[in-house]
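Of the protein chains in this complex, all but one are displayed in their positions.
We call the chains A, B, C, D and E, going by the order they appear; numbering starts again at 1 in every chain.
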Amino acid sequence: MRPSGRTASQIRPVTITRNFTCHAEGSVLVEFGNTKVICNATVEEGVPRFMKGQGKGWITAEYSMLPRSTHTRSAREAARGKQGGRTLEIQRLIARSLRAAVDLSMLGENTITIDCDVIQADGGTRTASITGACVALVDALSHMRTKGLIKTNPLKHMIAALSVGVYQGNAISDLEYIEDSEAETDMNVVMTDTGKLIEVQGTAEGEPFTFEEMHEMLELAKHGLRELFDIQKAALN
Amino acid sequence: MRPSGRTASQIRPVTITRNFTCHAEGSVLVEFGNTKVICNATVEEGVPRFMKGQGKGWITAEYSMLPRSTHTRSAREAARGKQGGRTLEIQRLIARSLRAAVDLSMLGENTITIDCDVIQADGGTRTASITGACVALVDALSHMRTKGLIKTNPLKHMIAALSVGVYQGNAISDLEYIEDSEAETDMNVVMTDTGKLIEVQGTAEGEPFTFEEMHEMLELAKHGLRELFDIQKAALN
Amino acid sequence: MRPSGRTASQIRPVTITRNFTCHAEGSVLVEFGNTKVICNATVEEGVPRFMKGQGKGWITAEYSMLPRSTHTRSAREAARGKQGGRTLEIQRLIARSLRAAVDLSMLGENTITIDCDVIQADGGTRTASITGACVALVDALSHMRTKGLIKTNPLKHMIAALSVGVYQGNAISDLEYIEDSEAETDMNVVMTDTGKLIEVQGTAEGEPFTFEEMHEMLELAKHGLRELFDIQKAALN
Amino acid sequence: MRPSGRTASQIRPVTITRNFTCHAEGSVLVEFGNTKVICNATVEEGVPRFMKGQGKGWITAEYSMLPRSTHTRSAREAARGKQGGRTLEIQRLIARSLRAAVDLSMLGENTITIDCDVIQADGGTRTASITGACVALVDALSHMRTKGLIKTNPLKHMIAALSVGVYQGNAISDLEYIEDSEAETDMNVVMTDTGKLIEVQGTAEGEPFTFEEMHEMLELAKHGLRELFDIQKAALN
Amino acid sequence: MRPSGRTASQIRPVTITRNFTCHAEGSVLVEFGNTKVICNATVEEGVPRFMKGQGKGWITAEYSMLPRSTHTRSAREAARGKQGGRTLEIQRLIARSLRAAVDLSMLGENTITIDCDVIQADGGTRTASITGACVALVDALSHMRTKGLIKTNPLKHMIAALSVGVYQGNAISDLEYIEDSEAETDMNVVMTDTGKLIEVQGTAEGEPFTFEEMHEMLELAKHGLRELFDIQKAALN
Partner (left out) sequence: MRPSGRTASQIRPVTITRNFTCHAEGSVLVEFGNTKVICNATVEEGVPRFMKGQGKGWITAEYSMLPRSTHTRSAREAARGKQGGRTLEIQRLIARSLRAAVDLSMLGENTITIDCDVIQADGGTRTASITGACVALVDALSHMRTKGLIKTNPLKHMIAALSVGVYQGNAISDLEYIEDSEAETDMNVVMTDTGKLIEVQGTAEGEPFTFEEMHEMLELAKHGLRELFDIQKAALN
């Protein structure tokens, strides 16, 4: 029924490769099927001006797609001179989600910047970014402990994200591009490995959705996210 | 318990003033307590380039806050030279929601632009904007019928929006600024008057929220939105 | 003879509403007929870099029109990414005029920013802005004295502004849009309530004007401005 | 009394050099004492979009100062990424003034762009620009007649511009920088050689000015402008 | 003597991986030691405006570094709102070089855009980009022939690029970052596989270089480039 032959609740093969590039304090290549994102975590001393003097740290994120990560080439944002609304929305989501995973008061006045660069896109780039970024973040925190920048682990819980949706009347999990572009509803769920919610963003692309469909999508997300937490943990061991 | 003395499910006094300014095809001043937004709907012939030749119409939106609509002055985006991420995110939400209310194929190749300008802010500006904008949209559609631009009413259903959240451990409805700034979770719900969902955006500002809290917030939203639909209808009669 | 039936020297009904919004230190809605402008004055500690260490204060201004304050919608400057020449010219004029009303050396190192946002336009928006802004400024200065930021009143005199012009060969006062768009000459005059000039900007839109017409326009302005000073004073009592 | 020893009504030595650069259709170096401006007029086929199909021409202008045309270096606007308010204000004034000199309906659908680039500044750059630009415009119009782009001369009258002001209590003519920076009032006057006014822009830099001072400045301007028209005519013969 | 133990003329291990991403018409990952660049070639119908109607094609390029491709994080150009001078200079070089490899008159009115995105940097990113981009270009041209967009192969010759320099008084080949940052002279050479020069850009970073050193560097480049052409050819077979 699904173009890929997957069942409604089946997610794509997911792989997480650590130390993908050599300079970043945390560097992950995350793949959800054909969607591939490089997540680099950079640790820098200091915090943005509005945070100064509070003794707390900060986590921020930037997101970008290579111009030809998509079927047709899209204009490079650096050349156009500004980041589009979709980009800003996604990087705000990634940063907010990661901040919810960490006790910022235990970071010292340091900033962690997560760069999520999509090198190949096939749906679900923002949820893949969050899932991979959390692993890069863990590596960056280990680096900080090794360097003595922090003494204890400020991670409160792992986070991961998954897209779910309503496609041809059925709730399905982990939409690839061909499904996403025709879905009636698209919903991104960010969850902790303790089973609580960080973000839920559901959008009716075509027809409005019922409270019942909302419930079904949330159940699918909860189920798929448990698999993602297992994959993250395997990668970190 | 709530700073305003309201009960958990009680929304603020809401007023909708039509024909607020004289030039726009639809012009509404919407007030949710101290939050005040001017929603102007403009009808223009033609559609953006990517829509041309399909015989369909388009609805878009822009959102802005007057610099001193807030407690302290915030920089004017026109002077800074770009719209911030929050602004872009909100105006994308407003436009998407309004497009879900209308059958674009019945609009002809015309564009309706909704300008939501916040003149005073006290929490919930994006949900007030959507609620007021839908009334301005109805007036603009009437204008189009009067002018012969469309023959039948392309409105599929009314939409309205409400913010709900978790504040001091309890789910509450229609947060004002003082509550919003301390809420653990903030959720915006856009619904149709037929009881279906257009958008659900829930964010853990502090602690993650449970699936149960998510359910409670949705129930509060459903309840409050029914009141908003009554107020919209009263304003339109 | 005039579209509105007004006599050559007759200004439109002018109303000044103080405390129009609730956050600004001075907040005025000024109306010259159908022209309506919100003038908010914000007091902030500190001065721009080029003023630092001189013990003096600063007054600046920003001006904007809501996109649909006009007959047809004009593009939002924040979305276009820059303020146009007309906007910059007008806000420079407003700021310069207000600075001429105040002894900056008595302000301390504080800045007052005046935001003039036109919500409905029908000619004369810049002169209405100055006239309303002066009242908002007075309220902001009172606020500063109440807060102990200043000890004495640094206001040197009230200022107000009026547009005059040559229309169908006759000098007229307070042009509305329909007159302004066809006037041969348009002149904006900023005056003190002591009868001296702050700014005179006369422009031949069509035909050059004679020194005699210049003289007539100045006389009309002087006359109309006296009325405006009375209206300002009534509003302040 | 004046730093230069000039009398109140005495203007600086003015020279106008035609054909200053070799590519432009009209190219003038204008000097008012130490103020030196290159005025290049470019003729191009076509008009801006908002003028198309009306059979009329258009005249526009751009103004810039070389970074080190002034006592201390000012930042290059191209490097800063935008033109400042003063620049936009001046180039709007130059363009408006020149359009008032020409019957645009006789230009055909052609555009004349006047570039005024200040290579050395000592006060009065905008008035020198207008005075020189009018001569460059005349040469560009001759070029158009030679090329057959127009058949008759669309020039309605020559225009020239002069700054006057109140300095140490006295009205004076053609202020150089040292006077301008300390003047109480600064006024720019654009006039036709038929003795009518195109623009009057008077600004109280320090103290407000009286209607009487306004009158004196206008008389000084009228007198000095007659000399400028003689110099323009000599240059054109 | 060299930090890596390489001889003066020894280049780093170079690998070229074709079909690195799945959407682009040509997609190459090129590695010069630790320098890694993704080169994607996109074929689009149409040419830029200045080329229209000539029946010829166009080749352009864009270059970017991931923020954390370097030792310390550099700001994302899309976030800063403009591409820096170094970026523009490099992408102009890449595009110019590739255009020299192709007979544009045989391309039809099509455009090939080469995106060079550096995912890890260790010196020589611009020369690696050109070397990899030429292979991606060959794949894109094959794609065009398969699709029937062109009938014959418009490639005139392969091109490749190499950096050479003077380091501690000796001419060396293929500088890595640690050498590049201390080199007295840095020179980039773009050559055809027929042994002719496309670009030579030599810069004295510290001390000026002699005509003799220039000659030695050119010889080293010629030698190393022959190896690169062999590697390109192996990759294409």
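Throughout what follows, contacts are C-beta pairs under 8 Å (C-beta built on N, C-alpha and C of every residue); 3 or more make two chains touch, one makes a residue touch a chain.
What you see is a predicted model; the values in this text were computed from it and never measured.
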In the intact complex, which of the presented chains make contact with the chain not displayed? D, E
Decide which residue listed in D:L66, D:L155 or D:I178 touches the omitted chain of the complex. D:L66
Which of D:S9, D:Q120 or D:N153 touches the missing chain? It is D:Q120
Interface with the unshown chain - residue positions in chain E: 82, 84-86, 88-89, 91-92, 96, 100, 157, 187, 192, 194, 196-204, 207-211, 214, 218, 222
Where the unshown chain meets chain D, residue by residue: 21-24, 27, 34, 36, 38, 40, 42, 44, 62, 64, 66-71, 73, 76-79, 81-83, 87, 113, 115, 117, 119-120
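Here is the rule we go by: only the chains that are shown with their structure count from here on.
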With centres defined as CA means, the chain nearest the overall centre is B
Nearest whole angstrom, what separates the Cα centre of chain A from the Cα centre of chain B? 28
Take the average of all CA coordinates in chain A, do the same for chain E, and state the distance between these two points in whole angstrom. 33
Shared-contact residues (touching 2 or more other chains) in chain A: 82
Among the chains present, which pairs are found to touch? A-B, A-E, B-C, C-D
